[in-house]
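The complex is shown incomplete by one protein chain, all other protein chains being positioned as in the whole.
Entry: subunit A
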Amino acid sequence: MKISYNWLKEYMTINISAKDLAEKIERGAVEVDTVTKPSDGLKKIVVGKIISMTPHPDSDHLQVCQVDIGEEELSQIVCGAPNVEVGKKVIVALPGSRIGDNVKIKRSKMRGVLSNGMICALDEIGFPKDVVPKEWADGIYFLEDDAEIGEPVFGYLGMDDDLIDVDVTPNRGDMLSVYGTAYDVAALLDVPLTLTHPNLQEVATLASDALIAKADQAVAPIYKMRLVKNVKIAPSPTWLQIKLWNAGIRPINNVVDATNYILLKYGQPLHAFDFDKISGNTIEARMAQPGEQLTTLDEEARDLDQNDIVIADANGPIALAGVMGGLNSEISDATTTVAIESAVFDATTIRKTAQRHNLHTSAAQHFERGVNRGGVEEAADAAAQLMAELASGEVQQGIVTATDQAVEPVKVSVTLARINHVLGTTLSTPTVTDIFNRLGFGVTVENDTFMVTVPARRWDIHIEADLLEEVARIYGYDEIPATLPGGPATPGALTEKQKLIRSSRSIMEAAGLNQAISYSLTTEGKAGQFMMKESHKTDLSWPMTLDHATLRMNLISGLLDDVAYNNARRVQDVALYEQGRVFYREEEQVRPSEEDHIAGAISGRLVPTNWQDAKGQPVDFYELKGIVDVFLKNLAVAGDVRYEATDRYPELHPGRTADIFVHDHYIGFIGQVHPSTAAAYKINPTYVFELNLEALIEMPKDVNQYVPISKFPAVSRDIAMLVDDQVTNEEVVATIKKRGGAYLKNVALFDVYEGAHVPEGKRSLAYTLTYQNPETTLTDDEVNQAFEKVEKQLKEQLNAEIR
């Protein structure tokens, strides 16, 4: 809401600039978005008087005006406005001036006739089109007759005011008005406040003779009306129009403007009905009935339902309560009797109606955040008084009340000790008393307990903590010291699980993979790819886009999106890992269970090509497997790691994928992305793995333990063999180990060969076997014996041909 600095100054002495005031408001109350002057960026725009005019010789609509701009000689200005008139004081943009939209005005010729500038309409000097009064919408603006010729126009149009745009938090609805802001500013500046209150003259006739108001207490806890007769509709005076347009409201006429002005001033939304258009004499606030319709002031026909509050007469709805009036009861130039509604409606209902009809009007916003229940009558009185003053209306006696609520001030108490205890301050009783006084709260002190009486205008304050906030902000957050919590020491440490997650990340990074953080919400299709177990998917009930509609049940699909993003930008070498949650759900489960996984994806090379290795081999299955091996080794899960070929993942290459087991527990998989899947993602060949990190963390761990290093030398023997190409490395190693003897320490594959020189259907495997006796030096005989047993076993078990 834009608060006028000049308007605030009507109620108190402000000795600081608008900018400094804005800073005070921001530091002590609510955020300030901007401080602007409507005349910012405008210059050399002055009051001129049209002395004479003659039609332009070469135009049927242009007038050549002689304008008094306070200089010795008259200035000739060509003007095309339809309402240009001799004797009027107008807005003149001089040569060299700057008008709205940063336009510069120069001396120029219009169809051959010299024009020394321009006579301006309001929208030409920066007024938003929707704020310009209708009567000035299609022509130049006439200033009041007492405007001083040659002086800048800004003061006459309120354009020299500073407008402080406050961003009011939901709890501070009270600041959505000039009075509300004035109370807070007076407290912040510690200056006295002088607010005016209505002084209403009523005629003898009772309003209740002509008007009956009815309301349901639940939908309108307070519903009051005033009746004003014999109004004469006319434009509002300039002072009032200025206040409205500086707040972004278009002046309409004296009656409507009066209600809008009261809204700005008090924060109480009002509505003015043309009483003569009402059927019957009863106005009622009630829930709409299904099937009812209303055309609102914006000329939209709206279907109402039983969740909308309406104001109705004998014929049906005449307003969407608290949101917008109906066209059928609109104030027009012919209006003579006005019924003013001042009410409080249920905030939640108004909020939902505003949302449903997408009508976030100023009135609705006020009702949503609450209004001062103690000020409903005063607002009605003030509006009626204005209509009497501006439109010569006769205010009928009395307020017609349909519903009312006793508004008692809230009493909250707080002790000095509590204040200092929570704020960490050492405030004294007088300091705190003074703060409550500045806020205009009633306060009595007894034994260091403050009994605070909070006026109804501060409906956000109910409890002790609310008072603490008032003290803190008025005292000033800068004055509060900075300390650290005392009290008993608490140990701070990562849990075992957290440590292992951190280690997991370090291991991946040490292996050359960058950490990625991808989106957990993905497409329905991708969410269900690369599944480690069966699960129902979890969908958002109302997604923003189908790209982010379902919770992922794997990490790989997100990584492949990342690879695709890189590949599309010609980044071919991509090595990523991600550690994060996947979301599994059983059919009857509503909230999915979350499981920590770790996954990796490598496309291209792990190390970039370089002058030593110009071709650089892209990463293959075995390189990624090496990373998984190192990861599992570093994580020290106790037990054997086993890779088992599988073709069960539709998104993976059926011949290049393995399930991974630790100690016979399935914990994930590794493989090449299926060429069809890769094509769908638009990625280069990519290898991936995904592991259930949570399961790995929970598995028993090996601990580091010193083993003495044998003093006796190890002996190695190489063995090369031809085997059937269906025989796996795992089988060969198992066979060797089975008959390896007590001293076989290690079996290491050093060559795999198939192709030329190897018969069809066979391949050649070569291993180094290392023997060691920790107690003594092995003799050649001992080694030879052990080695022969292995050879024999390989021949017998695997039909191996030893070479």
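Here, a residue touches a chain if its C-beta (ideal position, glycine included) is under 8 Å from a C-beta of that chain, and two chains touch if they have at least 3 such contacts; residues count from 1.
Keep this in mind: contacts and distances are computed from a predicted model.
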| item | value |
| --- | --- |
| Per UniProt, the name of the complex member that is left out, chosen from "Sulfonate ABC transporter ATP-binding protein", "Phenylalanine--tRNA ligase alpha subunit", "Transport permease protein" or "Acyl-CoA dehydrogenase" | "Phenylalanine--tRNA ligase alpha subunit" |
| Hidden-chain contact residue, picked from the options A:517, A:679, A:714 or A:802 | A:517 |
| Sole contact to the chain not displayed, among A:49, A:89, A:172 or A:458 | A:172 |
| Touching the absent chain when the full complex is considered, from A:226, A:271, A:473 or A:597 | A:473 |
| Hidden partner chain, touching residue among A:204, A:406, A:489 or A:742 | A:489 |
| Contact with the hidden chain (one of A:270, A:321 or A:508) | A:508 |
| Omitted-chain contact residue, chosen from A:348, A:428, A:676 or A:799 | A:348 |
| Contacts of subunit A with the absent chain, listed as residue ranges | 26-31, 169-172, 347-348, 351, 368-369, 421-425, 463-466, 468-469, 472-473, 477-478, 480-495, 498, 502, 505, 508-521, 538-544, 548, 551, 559, 562, 565-566, 569, 571, 573-577, 580-581, 583, 590-592, 594, 606-608, 610-613 |
